[in-house]
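Note that one protein chain of the assembly has been removed; the remaining protein chains are unaltered in position.
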Amino acid sequence: MNELVIVNNLTKVYEKKKLALDHMNLAIPRGKIIGLLGPNGSGKTTLIKLINGLLTATEGEVFINGKKPGPDTKAWVSYLPERTYFQGNMQVKELIAYFSDFYSDFRPERARQMLANLGIDENARLKTLSKGTKEKVQLIMVMSREAQLYILDEPIAGVDPAARDYILKTIISNYNENATVLISTHLISDIEKILDEVVFIRNGRVILQDTVENIRERKGKSVDSYFREVFAC
Amino acid sequence: MLGKLLKHEWKAVWKVPMLLFGILMIMAVMAGLTFSLPIWDSEWIGLPLSGVMLLMMFYFALIGVSVGVSIYFAVRYYRNMFTDEGYLTHTLPVTSHQLLLSKVITMCGWQLISGIAVIISLILFGGVTFLSLVPKDSSFAREMVDFFSELMQALPELWRTPELRGINGFCASIVVMMLTGTFSGTMTVIGSVTLGQMVRGHRILGSVGAYFAIQTIMQIVTTLLILPLMMMRIETFDYYIEDSPFYVMTPMYFVMAVIALAVGLGLYFLSEYLIRKRLELE
Partner (left out) sequence: MAWNLNSDRPIYAQILEEMQLRIVTGLYKPGAKIPSVRDLATEAGVNPNTMQKALAELERSGLVMAQRTSGRIVTEDMEMIRETRNKIAQEQIKDFVDKMQKLGFQKEEIIKLLEQAEGGTV
(Lines give C-alpha, C1' and ligand atoms only; values in the text may rest on other atoms or scores of the structure.)
Protein backbone atom coordinates (compact mmCIF):
# COMPACT_ATOMS: atom_id res chain seq x y z
CA MET A 1 0.00 0.00 0.00
CA ASN A 2 1.52 3.23 -1.10
CA GLU A 3 -0.59 5.85 0.61
CA LEU A 4 0.40 6.68 4.16
CA VAL A 5 -2.79 8.42 5.20
CA ILE A 6 -6.23 7.86 3.75
CA VAL A 7 -9.11 10.11 4.66
CA ASN A 8 -12.45 8.69 3.73
CA ASN A 9 -15.63 10.75 3.60
CA LEU A 10 -14.53 12.44 6.81
CA THR A 11 -17.05 14.74 8.40
CA LYS A 12 -16.89 16.69 11.62
CA VAL A 13 -19.76 18.70 13.00
CA TYR A 14 -19.03 20.63 16.19
CA GLU A 15 -21.57 21.72 18.74
CA LYS A 16 -23.84 24.45 17.49
CA LYS A 17 -23.97 22.65 14.14
CA LYS A 18 -20.72 24.11 12.87
CA LEU A 19 -19.56 22.01 9.92
CA ALA A 20 -15.75 21.85 10.08
CA LEU A 21 -15.09 18.97 7.70
CA ASP A 22 -17.51 18.19 4.92
CA HIS A 23 -17.21 14.62 3.58
CA MET A 24 -13.50 15.10 2.92
CA ASN A 25 -11.50 12.63 0.85
CA LEU A 26 -7.74 12.78 0.75
CA ALA A 27 -4.77 10.47 0.21
CA ILE A 28 -1.35 11.44 1.54
CA PRO A 29 1.61 9.65 -0.05
CA ARG A 30 4.81 8.49 1.67
CA GLY A 31 8.14 10.27 1.48
CA LYS A 32 6.84 13.75 0.75
CA ILE A 33 6.76 17.14 2.39
CA ILE A 34 3.22 18.30 1.99
CA GLY A 35 1.66 21.67 2.71
CA LEU A 36 -1.86 21.69 4.06
CA LEU A 37 -2.97 25.13 3.05
CA GLY A 38 -6.16 26.98 3.67
CA PRO A 39 -7.47 30.13 5.29
CA ASN A 40 -8.27 30.23 8.99
CA GLY A 41 -11.31 28.13 9.81
CA SER A 42 -11.04 26.00 6.69
CA GLY A 43 -10.70 22.78 8.71
CA LYS A 44 -6.91 22.26 8.78
CA THR A 45 -6.62 21.80 12.53
CA THR A 46 -9.78 19.71 12.73
CA LEU A 47 -8.37 17.31 10.12
CA ILE A 48 -5.06 17.11 11.99
CA LYS A 49 -6.74 16.46 15.33
CA LEU A 50 -8.80 13.68 13.79
CA ILE A 51 -5.66 12.04 12.33
CA ASN A 52 -4.17 12.17 15.84
CA GLY A 53 -7.27 10.78 17.52
CA LEU A 54 -7.94 13.89 19.60
CA LEU A 55 -11.44 14.33 18.25
CA THR A 56 -14.27 11.98 17.41
CA ALA A 57 -15.42 12.01 13.79
CA THR A 58 -19.09 12.61 13.11
CA GLU A 59 -18.88 10.47 9.98
CA GLY A 60 -16.20 8.78 7.85
CA GLU A 61 -12.77 7.43 8.79
CA VAL A 62 -9.05 8.07 8.81
CA PHE A 63 -6.44 5.38 8.20
CA ILE A 64 -2.74 5.73 8.87
CA ASN A 65 -0.77 2.81 7.47
CA GLY A 66 -4.12 1.09 7.17
CA LYS A 67 -4.99 1.54 10.84
CA LYS A 68 -7.45 3.79 12.59
CA PRO A 69 -5.92 6.30 15.03
CA GLY A 70 -4.94 4.44 18.19
CA PRO A 71 -1.90 3.35 20.22
CA ASP A 72 -0.27 1.80 17.10
CA THR A 73 -0.55 4.86 14.90
CA LYS A 74 0.54 7.16 17.72
CA ALA A 75 3.84 5.27 17.82
CA TRP A 76 4.49 6.28 14.18
CA VAL A 77 3.09 9.79 14.15
CA SER A 78 5.01 12.73 15.55
CA TYR A 79 2.68 15.63 16.13
CA LEU A 80 3.36 19.29 16.80
CA PRO A 81 0.10 20.95 17.87
CA GLU A 82 -0.44 24.71 17.83
CA ARG A 83 -0.72 24.55 21.63
CA THR A 84 2.13 24.08 24.05
CA TYR A 85 1.39 20.88 25.88
CA PHE A 86 4.06 20.78 28.58
CA GLN A 87 3.55 20.33 32.29
CA GLY A 88 5.19 23.57 33.39
CA ASN A 89 7.19 22.30 36.34
CA MET A 90 9.02 19.71 34.26
CA GLN A 91 12.66 20.31 33.38
CA VAL A 92 13.82 20.10 29.77
CA LYS A 93 15.90 17.01 30.58
CA GLU A 94 12.90 15.37 32.25
CA LEU A 95 10.96 15.98 29.06
CA ILE A 96 13.71 14.20 27.13
CA ALA A 97 13.47 11.26 29.53
CA TYR A 98 9.69 11.28 29.12
CA PHE A 99 9.87 11.14 25.32
CA SER A 100 12.62 8.47 25.45
CA ASP A 101 10.42 6.29 27.64
CA PHE A 102 7.29 6.45 25.55
CA TYR A 103 8.49 6.79 21.96
CA SER A 104 10.87 4.07 20.87
CA ASP A 105 11.77 6.15 17.78
CA PHE A 106 12.90 9.13 19.88
CA ARG A 107 16.63 10.00 19.56
CA PRO A 108 17.67 11.83 22.73
CA GLU A 109 21.18 12.63 21.45
CA ARG A 110 19.63 14.41 18.47
CA ALA A 111 17.39 16.45 20.77
CA ARG A 112 20.34 17.35 23.03
CA GLN A 113 22.37 18.46 20.02
CA MET A 114 19.62 20.75 18.79
CA LEU A 115 19.00 22.16 22.27
CA ALA A 116 22.71 22.89 22.57
CA ASN A 117 22.72 24.60 19.16
CA LEU A 118 20.04 26.94 20.38
CA GLY A 119 21.67 27.45 23.75
CA ILE A 120 18.70 26.04 25.67
CA ASP A 121 19.64 24.83 29.15
CA GLU A 122 18.50 21.27 29.86
CA ASN A 123 18.10 22.05 33.53
CA ALA A 124 15.66 24.88 32.88
CA ARG A 125 12.09 24.35 33.97
CA LEU A 126 9.66 24.64 31.08
CA LYS A 127 7.53 27.27 32.78
CA THR A 128 10.52 29.61 33.02
CA LEU A 129 11.09 29.59 29.25
CA SER A 130 9.69 32.25 26.95
CA LYS A 131 6.81 31.35 24.68
CA GLY A 132 9.09 31.28 21.64
CA THR A 133 11.64 29.04 23.37
CA LYS A 134 8.90 26.66 24.50
CA GLU A 135 7.74 26.36 20.91
CA LYS A 136 11.28 25.59 19.81
CA VAL A 137 11.69 22.93 22.51
CA GLN A 138 8.44 21.36 21.39
CA LEU A 139 9.54 21.33 17.75
CA ILE A 140 12.89 19.81 18.74
CA MET A 141 11.09 17.03 20.63
CA VAL A 142 8.81 16.33 17.69
CA MET A 143 11.61 16.39 15.09
CA SER A 144 13.90 14.20 17.22
CA ARG A 145 11.67 11.23 16.56
CA GLU A 146 12.21 8.99 13.56
CA ALA A 147 8.55 8.86 12.79
CA GLN A 148 6.81 7.82 9.60
CA LEU A 149 4.56 10.82 9.66
CA TYR A 150 5.28 14.25 11.09
CA ILE A 151 2.31 16.51 11.47
CA LEU A 152 3.20 20.11 12.14
CA ASP A 153 0.28 22.42 12.82
CA GLU A 154 1.23 26.04 12.12
CA PRO A 155 4.90 25.57 13.09
CA ILE A 156 5.98 29.02 11.90
CA ALA A 157 3.06 31.19 12.92
CA GLY A 158 4.00 33.85 15.42
CA VAL A 159 7.77 33.35 15.44
CA ASP A 160 10.39 35.81 14.25
CA PRO A 161 12.08 35.38 10.83
CA ALA A 162 15.31 34.02 12.31
CA ALA A 163 13.42 31.37 14.25
CA ARG A 164 11.38 30.65 11.14
CA ASP A 165 14.57 29.87 9.20
CA TYR A 166 15.81 27.68 12.03
CA ILE A 167 12.54 25.77 12.11
CA LEU A 168 12.58 25.18 8.36
CA LYS A 169 16.20 24.02 8.50
CA THR A 170 15.34 21.70 11.38
CA ILE A 171 12.54 20.18 9.36
CA ILE A 172 14.74 19.69 6.27
CA SER A 173 17.75 18.30 8.09
CA ASN A 174 15.79 15.81 10.22
CA TYR A 175 13.54 14.64 7.47
CA ASN A 176 14.26 11.23 6.01
CA GLU A 177 13.13 10.15 2.58
CA ASN A 178 10.74 7.47 3.81
CA ALA A 179 8.82 9.81 6.04
CA THR A 180 6.08 12.24 5.20
CA VAL A 181 5.86 15.69 6.71
CA LEU A 182 2.47 17.35 6.72
CA ILE A 183 2.70 21.07 7.46
CA SER A 184 -0.39 23.14 7.94
CA THR A 185 -0.03 26.87 7.50
CA HIS A 186 -1.49 29.98 6.01
CA LEU A 187 1.98 31.55 5.60
CA ILE A 188 2.79 29.92 2.30
CA SER A 189 5.56 32.07 0.88
CA ASP A 190 7.85 31.14 3.79
CA ILE A 191 7.57 27.41 3.33
CA GLU A 192 6.74 26.77 -0.27
CA LYS A 193 10.35 26.11 -1.22
CA ILE A 194 10.49 23.06 1.01
CA LEU A 195 7.24 21.51 -0.19
CA ASP A 196 6.74 18.66 -2.64
CA GLU A 197 3.00 18.90 -2.75
CA VAL A 198 0.22 21.12 -1.59
CA VAL A 199 -3.33 20.40 -0.53
CA PHE A 200 -5.67 23.38 -0.60
CA ILE A 201 -8.67 23.09 1.64
CA ARG A 202 -11.65 25.34 1.97
CA ASN A 203 -14.85 24.94 3.95
CA GLY A 204 -13.83 21.46 5.03
CA ARG A 205 -13.21 20.14 1.53
CA VAL A 206 -10.09 19.47 -0.54
CA ILE A 207 -10.20 21.77 -3.54
CA LEU A 208 -6.78 21.01 -5.01
CA GLN A 209 -3.91 18.59 -4.54
CA ASP A 210 -0.85 18.93 -6.76
CA THR A 211 2.93 19.11 -6.76
CA VAL A 212 4.37 22.58 -6.30
CA GLU A 213 6.57 22.25 -9.38
CA ASN A 214 3.47 21.51 -11.43
CA ILE A 215 1.78 24.62 -10.15
CA ARG A 216 4.82 26.80 -10.84
CA GLU A 217 5.32 25.33 -14.27
CA ARG A 218 1.74 25.44 -15.42
CA LYS A 219 0.60 28.64 -13.79
CA GLY A 220 3.95 30.42 -14.09
CA LYS A 221 3.60 31.78 -10.58
CA SER A 222 4.47 30.90 -7.04
CA VAL A 223 2.18 28.71 -4.97
CA ASP A 224 1.66 31.72 -2.74
CA SER A 225 0.33 33.84 -5.62
CA TYR A 226 -1.76 30.97 -6.87
CA PHE A 227 -3.17 30.46 -3.39
CA ARG A 228 -4.14 34.12 -3.22
CA GLU A 229 -5.84 33.79 -6.57
CA VAL A 230 -7.79 30.68 -5.59
CA PHE A 231 -8.83 32.04 -2.23
CA ALA A 232 -9.44 35.63 -3.36
CA CYS A 233 -12.37 37.12 -1.55
CA MET B 1 3.60 1.01 29.09
CA LEU B 2 1.44 1.06 32.23
CA GLY B 3 4.61 0.84 34.31
CA LYS B 4 6.13 3.82 32.50
CA LEU B 5 2.94 5.82 32.88
CA LEU B 6 2.86 5.05 36.61
CA LYS B 7 6.51 6.00 37.00
CA HIS B 8 6.05 9.40 35.36
CA GLU B 9 2.73 9.98 37.09
CA TRP B 10 4.33 9.29 40.45
CA LYS B 11 7.29 11.54 39.68
CA ALA B 12 4.98 14.38 38.72
CA VAL B 13 2.63 14.25 41.71
CA TRP B 14 4.47 13.33 44.89
CA LYS B 15 5.54 16.83 45.92
CA VAL B 16 2.16 18.43 46.58
CA PRO B 17 0.69 15.69 48.82
CA MET B 18 3.98 15.39 50.70
CA LEU B 19 3.89 19.14 51.33
CA LEU B 20 0.33 18.80 52.65
CA PHE B 21 1.39 15.94 54.94
CA GLY B 22 4.33 17.98 56.18
CA ILE B 23 2.00 20.83 57.09
CA LEU B 24 -0.33 18.35 58.81
CA MET B 25 2.51 16.95 60.93
CA ILE B 26 3.67 20.43 61.94
CA MET B 27 0.10 21.31 62.89
CA ALA B 28 -0.16 18.12 64.98
CA VAL B 29 3.03 18.89 66.92
CA MET B 30 2.07 22.52 67.43
CA ALA B 31 -1.42 21.62 68.59
CA GLY B 32 0.01 19.08 71.04
CA LEU B 33 2.60 21.53 72.31
CA THR B 34 -0.07 24.06 73.31
CA PHE B 35 -0.72 21.88 76.35
CA SER B 36 2.78 22.35 77.67
CA LEU B 37 2.53 26.12 77.45
CA PRO B 38 1.32 28.07 80.50
CA ILE B 39 -1.37 29.77 78.46
CA TRP B 40 -4.53 28.09 79.68
CA ASP B 41 -4.64 29.87 83.04
CA SER B 42 -3.64 33.20 81.62
CA GLU B 43 -5.54 36.30 82.78
CA TRP B 44 -5.64 37.59 79.23
CA ILE B 45 -8.24 35.79 77.12
CA GLY B 46 -6.09 36.10 73.99
CA LEU B 47 -3.64 33.42 75.04
CA PRO B 48 -6.02 30.51 75.72
CA LEU B 49 -7.95 31.64 72.64
CA SER B 50 -4.92 31.32 70.41
CA GLY B 51 -4.34 27.85 71.90
CA VAL B 52 -7.87 26.91 70.91
CA MET B 53 -7.22 28.38 67.47
CA LEU B 54 -4.19 26.13 67.02
CA LEU B 55 -6.21 23.07 68.02
CA MET B 56 -8.93 24.01 65.57
CA MET B 57 -6.39 24.54 62.82
CA PHE B 58 -5.11 21.01 63.38
CA TYR B 59 -8.66 19.76 63.22
CA PHE B 60 -9.23 21.51 59.90
CA ALA B 61 -5.86 20.29 58.61
CA LEU B 62 -7.00 16.73 59.35
CA ILE B 63 -10.08 17.20 57.19
CA GLY B 64 -8.25 19.39 54.71
CA VAL B 65 -5.56 16.88 53.85
CA SER B 66 -7.79 14.30 52.20
CA VAL B 67 -9.99 16.97 50.63
CA GLY B 68 -6.86 18.75 49.41
CA VAL B 69 -5.39 15.57 47.96
CA SER B 70 -8.68 14.84 46.18
CA ILE B 71 -8.91 18.33 44.70
CA TYR B 72 -5.26 18.28 43.66
CA PHE B 73 -5.71 15.01 41.79
CA ALA B 74 -9.01 16.11 40.26
CA VAL B 75 -7.37 19.27 38.88
CA ARG B 76 -4.31 17.35 37.69
CA TYR B 77 -6.48 14.75 35.97
CA TYR B 78 -8.51 17.46 34.28
CA ARG B 79 -5.46 19.40 33.09
CA ASN B 80 -3.51 16.36 32.02
CA MET B 81 -6.38 14.81 30.07
CA PHE B 82 -8.60 17.57 28.80
CA THR B 83 -6.63 20.80 28.44
CA ASP B 84 -3.54 21.63 26.34
CA GLU B 85 -1.55 18.98 28.23
CA GLY B 86 -3.97 16.46 26.74
CA TYR B 87 -2.35 17.02 23.33
CA LEU B 88 0.66 15.12 24.65
CA THR B 89 -1.20 12.71 26.93
CA HIS B 90 -3.47 11.48 24.16
CA THR B 91 -0.75 11.18 21.52
CA LEU B 92 1.33 8.77 23.61
CA PRO B 93 1.27 5.26 22.16
CA VAL B 94 -0.78 3.86 25.05
CA THR B 95 -4.30 2.51 25.33
CA SER B 96 -7.06 4.38 27.10
CA HIS B 97 -7.15 1.62 29.74
CA GLN B 98 -3.46 2.10 30.51
CA LEU B 99 -3.91 5.86 30.67
CA LEU B 100 -6.91 5.69 32.97
CA LEU B 101 -5.44 2.94 35.16
CA SER B 102 -2.28 4.96 35.70
CA LYS B 103 -4.39 7.86 36.98
CA VAL B 104 -6.71 5.68 39.11
CA ILE B 105 -3.93 3.65 40.71
CA THR B 106 -1.85 6.72 41.54
CA MET B 107 -4.79 8.57 43.04
CA CYS B 108 -5.95 5.52 45.07
CA GLY B 109 -2.41 5.11 46.34
CA TRP B 110 -2.20 8.70 47.50
CA GLN B 111 -5.65 8.53 49.10
CA LEU B 112 -4.48 5.55 51.16
CA ILE B 113 -1.22 7.28 52.02
CA SER B 114 -3.13 10.35 53.15
CA GLY B 115 -5.27 8.09 55.36
CA ILE B 116 -2.08 6.76 56.93
CA ALA B 117 -0.76 10.30 57.27
CA VAL B 118 -3.91 11.29 59.17
CA ILE B 119 -3.42 8.36 61.57
CA ILE B 120 0.26 9.21 62.08
CA SER B 121 -0.60 12.85 62.75
CA LEU B 122 -3.17 11.77 65.36
CA ILE B 123 -0.62 9.54 67.09
CA LEU B 124 1.86 12.39 66.93
CA PHE B 125 -0.69 14.78 68.43
CA GLY B 126 -1.60 12.25 71.14
CA GLY B 127 2.04 11.61 71.96
CA VAL B 128 3.00 15.28 72.18
CA THR B 129 -0.12 16.05 74.22
CA PHE B 130 0.64 13.17 76.57
CA LEU B 131 4.23 14.29 77.05
CA SER B 132 3.04 17.86 77.62
CA LEU B 133 0.46 16.95 80.22
CA VAL B 134 2.25 14.36 82.36
CA PRO B 135 4.12 15.67 85.34
CA LYS B 136 7.84 15.78 84.79
CA ASP B 137 8.51 13.05 87.41
CA SER B 138 9.44 9.77 85.81
CA SER B 139 7.37 7.36 87.93
CA PHE B 140 4.13 8.45 86.30
CA ALA B 141 5.54 7.89 82.86
CA ARG B 142 6.67 4.41 83.92
CA GLU B 143 3.18 3.64 85.21
CA MET B 144 1.72 4.60 81.88
CA VAL B 145 4.17 2.43 80.00
CA ASP B 146 3.30 -0.50 82.29
CA PHE B 147 -0.38 0.12 81.75
CA PHE B 148 -0.01 0.03 77.97
CA SER B 149 2.08 -3.12 78.00
CA GLU B 150 -0.49 -4.85 80.22
CA LEU B 151 -3.20 -3.70 77.87
CA MET B 152 -1.33 -5.14 74.93
CA GLN B 153 -0.97 -8.47 76.73
CA ALA B 154 -4.61 -8.54 77.67
CA LEU B 155 -5.79 -7.66 74.20
CA PRO B 156 -5.65 -11.17 72.69
CA GLU B 157 -7.69 -12.45 75.62
CA LEU B 158 -10.19 -9.68 75.23
CA TRP B 159 -10.35 -10.47 71.52
CA ARG B 160 -11.60 -13.96 72.31
CA THR B 161 -14.36 -13.05 74.74
CA PRO B 162 -17.81 -14.24 73.67
CA GLU B 163 -19.12 -10.68 73.63
CA LEU B 164 -16.67 -9.88 70.82
CA ARG B 165 -17.38 -12.96 68.77
CA GLY B 166 -17.01 -12.18 65.07
CA ILE B 167 -14.57 -9.33 65.59
CA ASN B 168 -12.15 -10.77 63.00
CA GLY B 169 -14.82 -10.69 60.35
CA PHE B 170 -15.77 -7.22 61.45
CA CYS B 171 -12.20 -5.96 61.13
CA ALA B 172 -11.92 -7.58 57.73
CA SER B 173 -15.14 -5.88 56.66
CA ILE B 174 -13.78 -2.52 57.75
CA VAL B 175 -10.53 -3.01 55.81
CA VAL B 176 -12.43 -4.15 52.73
CA MET B 177 -14.81 -1.22 53.04
CA MET B 178 -11.94 1.25 53.34
CA LEU B 179 -10.21 -0.15 50.27
CA THR B 180 -13.33 -0.24 48.12
CA GLY B 181 -14.32 3.17 49.48
CA THR B 182 -10.97 4.58 48.38
CA PHE B 183 -11.53 3.09 44.93
CA SER B 184 -15.09 4.37 44.59
CA GLY B 185 -14.09 7.77 45.99
CA THR B 186 -11.31 8.03 43.42
CA MET B 187 -13.59 6.90 40.62
CA THR B 188 -16.26 9.39 41.70
CA VAL B 189 -13.72 12.20 41.26
CA ILE B 190 -12.28 10.87 37.99
CA GLY B 191 -15.69 9.85 36.64
CA SER B 192 -17.26 13.22 37.36
CA VAL B 193 -14.39 15.13 35.72
CA THR B 194 -14.67 12.85 32.67
CA LEU B 195 -18.45 13.14 32.55
CA GLY B 196 -18.14 16.92 32.92
CA GLN B 197 -16.26 17.01 29.60
CA MET B 198 -19.46 16.02 27.84
CA VAL B 199 -20.96 19.36 28.84
CA ARG B 200 -19.16 21.30 26.11
CA GLY B 201 -18.49 24.87 27.00
CA HIS B 202 -19.11 24.33 30.73
CA ARG B 203 -16.72 21.52 31.44
CA ILE B 204 -15.75 22.47 34.99
CA LEU B 205 -19.31 23.25 36.01
CA GLY B 206 -20.32 19.95 34.43
CA SER B 207 -17.70 18.12 36.49
CA VAL B 208 -18.88 19.63 39.77
CA GLY B 209 -22.48 18.86 38.87
CA ALA B 210 -21.60 15.29 37.96
CA TYR B 211 -19.78 14.88 41.28
CA PHE B 212 -22.80 15.82 43.35
CA ALA B 213 -25.11 13.78 41.13
CA ILE B 214 -22.97 10.66 41.58
CA GLN B 215 -22.72 11.23 45.33
CA THR B 216 -26.47 11.65 45.68
CA ILE B 217 -27.31 8.59 43.61
CA MET B 218 -24.78 6.53 45.52
CA GLN B 219 -26.23 7.58 48.87
CA ILE B 220 -29.78 6.81 47.80
CA VAL B 221 -28.78 3.38 46.48
CA THR B 222 -26.78 2.59 49.61
CA THR B 223 -29.64 3.61 51.89
CA LEU B 224 -32.18 1.63 49.93
CA LEU B 225 -30.03 -1.50 50.09
CA ILE B 226 -28.69 -1.15 53.62
CA LEU B 227 -31.85 -0.21 55.50
CA PRO B 228 -33.88 -3.39 54.85
CA LEU B 229 -30.82 -5.50 55.57
CA MET B 230 -30.21 -3.73 58.86
CA MET B 231 -33.86 -4.04 59.91
CA MET B 232 -33.84 -7.74 59.09
CA ARG B 233 -30.67 -8.35 61.08
CA ILE B 234 -31.84 -6.34 64.08
CA GLU B 235 -35.11 -8.29 64.19
CA THR B 236 -33.32 -11.62 64.29
CA PHE B 237 -30.64 -10.33 66.66
CA ASP B 238 -30.55 -12.33 69.90
CA TYR B 239 -27.86 -11.21 72.31
CA TYR B 240 -28.44 -13.92 74.89
CA ILE B 241 -28.04 -16.82 72.52
CA GLU B 242 -24.98 -16.23 70.44
CA ASP B 243 -24.90 -12.93 68.63
CA SER B 244 -22.44 -10.11 69.15
CA PRO B 245 -23.03 -6.55 67.88
CA PHE B 246 -20.96 -7.48 64.84
CA TYR B 247 -23.83 -9.69 63.73
CA VAL B 248 -25.47 -6.52 62.43
CA MET B 249 -22.43 -4.47 61.53
CA THR B 250 -20.27 -6.89 59.55
CA PRO B 251 -22.74 -7.82 56.78
CA MET B 252 -23.74 -4.18 56.49
CA TYR B 253 -20.16 -3.13 55.87
CA PHE B 254 -19.63 -5.90 53.36
CA VAL B 255 -22.73 -4.84 51.46
CA MET B 256 -21.47 -1.27 51.45
CA ALA B 257 -18.14 -2.51 50.12
CA VAL B 258 -19.87 -4.39 47.32
CA ILE B 259 -21.86 -1.28 46.40
CA ALA B 260 -18.69 0.85 46.40
CA LEU B 261 -16.90 -1.68 44.23
CA ALA B 262 -19.80 -1.83 41.77
CA VAL B 263 -20.06 1.95 41.55
CA GLY B 264 -16.28 2.27 41.14
CA LEU B 265 -16.13 -0.32 38.37
CA GLY B 266 -19.16 1.17 36.63
CA LEU B 267 -17.57 4.62 36.64
CA TYR B 268 -14.26 3.17 35.47
CA PHE B 269 -15.75 1.53 32.39
CA LEU B 270 -17.90 4.56 31.66
CA SER B 271 -14.86 6.86 31.87
CA GLU B 272 -12.76 4.56 29.69
CA TYR B 273 -15.49 4.49 27.07
CA LEU B 274 -15.84 8.27 27.07
CA ILE B 275 -12.07 8.75 26.71
CA ARG B 276 -11.81 6.23 23.88
CA LYS B 277 -14.94 7.14 21.96
CA ARG B 278 -15.96 10.65 22.88
CA LEU B 279 -12.73 12.59 23.25
CA GLU B 280 -12.97 16.22 22.12
CA LEU B 281 -9.93 18.34 22.88
CA GLU B 282 -10.47 22.05 22.34
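Order as written gives the chain letters A and B; numbering starts at 1 within each chain.
In this section, contacts are C-beta pairs under 8 Å (C-beta built on N, C-alpha and C of every residue); 3 or more make two chains touch, one makes a residue touch a chain.
Computed from a predicted structure; not experimentally measured.
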item: Contacts of the hidden chain among displayed chains; value: A
item: Options A:33, A:80 or A:182, residue touching the unrepresented chain; value: A:33
item: Residue numbers in chain A that touch the chain omitted from display; value: 31-33, 165, 168-169, 172-173, 175, 177, 189, 192-196, 212-213, 216-217, 220-225
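To be clear about the criterion, only the chains that are shown with their structure count from here on.
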item: Whole-Å gap between the CA centroids of chain A and chain B; value: 45
item: Residue ranges of chain A in contact with chain B within the complex; value: 15, 49, 52-56, 70-72, 74-75, 77, 79, 81, 83-87, 90, 94, 98, 101-103
item: Interface residues, chain B side, partner chain A - complex; value: 1, 4, 7-8, 11-12, 80, 84-95, 200-201, 277-281
